[in-house]
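Below: the structure, in structure tokens.
In this view, the complex is presented without one of its protein chains, the others remaining in place.
Moving on to chain A:
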Amino acid sequence: MIEIDNITKIYDGRAAVEAVSMTIESATITAIVGTSGSGKSTLLRMINRLVEPTTGQVRINGEPTAGLPKNALRRRIGYAIQGHGLFPHHTVAKNISAVPRLLGWHKDKIHARVNELLELFSMPPDEFRDRYPAELSGGQQQRVGVARALASRPDLLLMDEPFGALDPIIRTRAQADLHRIQRTLGSTILLVTHDMEEAIQLGDQVAVMDQGQLVQHGTPAEIITNPATEFVAEMVGGVDRPLRLLSLLSVSQILENGTAEGDPLDEKSSLREALSVCLWSGRSALPVERNGSPIGRVTLEAIRSRAEGTHEPG
């Protein structure tokens, strides 16, 4: 558990981050979202003390970070940034093993860990271990950057716009990968983004920052249905709100008995996808299947009722 306790950073008499307190539960993803200059990156960088807080405290599993030597603290916290920041003169394996090497892990253990991570990111170790970053695609570089941040099994993974430099298609895949890997490893992730869509997709919790202050912290559904300020409402995007809400719910949550015409949809699909299919194919109900066998249907009517703002998400 990471506790941020009343933390403030003042630059030239102006508060970049002002009295922010929040708690991040272990094994969850928290997305900090805000416009540029909102203080979200400063907040993130105060956790591994790349920026020293003016006042306030950060505790990792109860232990205040201020008491630890900076470099020892950073070696316990994974750090992945926009544009990956890989060492161009080191191979993929050497990049990934940077922190374990600093921690003095045994060679065999490092070798095994690098292979394990490459497998996890669907990059065959035999093929990728000895390549240099310049020989990889943007998506692969980004994955190696995240693998490096995860290498020493850190207490916490900090990510600063990790997907910012990727094109939209690769970005979507990278987000799905991160989500899968976080669930597999049970990592605690704090991610900074300016993209509300990304925050909603990835975050178990979303924290919205505006002008140095934390204006709302809650589940994605809470943020969408109940924005605390006008700024948050603007961030969640007035007209897109129903669609964002639907993207959080899966078809299985409003499953009805019965059948429908046409191609079936998997029960894990989001309601947003279901709506899209309904509209595109001109149907008012879709059959739903689980592992390939039909289990019921979902109707346009039910989707619509879920998209209404007054309705609490289930």
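Assume contacts are C-beta pairs under 8 Å (C-beta built on N, C-alpha and C of every residue); 3 or more make two chains touch, one makes a residue touch a chain; residues count from 1.
Throughout what follows, contacts and distances are computed from a predicted model.
**Student:** Can you work out the missing subunit's protein name as recorded in UniProt? Choose among "Osmoprotectant transport system permease protein", "MoxR-like ATPase", "VWFA domain-containing protein" or "NADH-quinone oxidoreductase subunit J".
**Tutor:** "Osmoprotectant transport system permease protein"
**Student:** Using the touch definition up top, pick the residue from A:L86, A:L166 or A:V215 that touches the left-out chain.
**Tutor:** Of the listed residues, the one touching the omitted chain is A:L86.
**Student:** Which of A:P133, A:P227 or A:P242 sits in contact with the chain that's absent?
**Tutor:** Checking the options A:P133, A:P227 or A:P242, the one contacting the hidden chain is A:P133.
**Student:** Which listed residue (A:L73, A:A93 or A:M209) would be found touching the missing chain in the intact complex?
**Tutor:** Result: among the candidates, A:L73 touches the missing chain.
**Student:** Pick from A:A66, A:A98, A:I170 or A:L185: which residue touches the chain that isn't shown?
**Tutor:** A:A98
**Student:** In the complete complex, the non-displayed chain touches which residues of chain A?
**Tutor:** Residues 48, 50, 70-75, 78-79, 81-89, 98-99, 102, 132-135, 145, 148-149, 158 of chain A touch the chain that is not shown.
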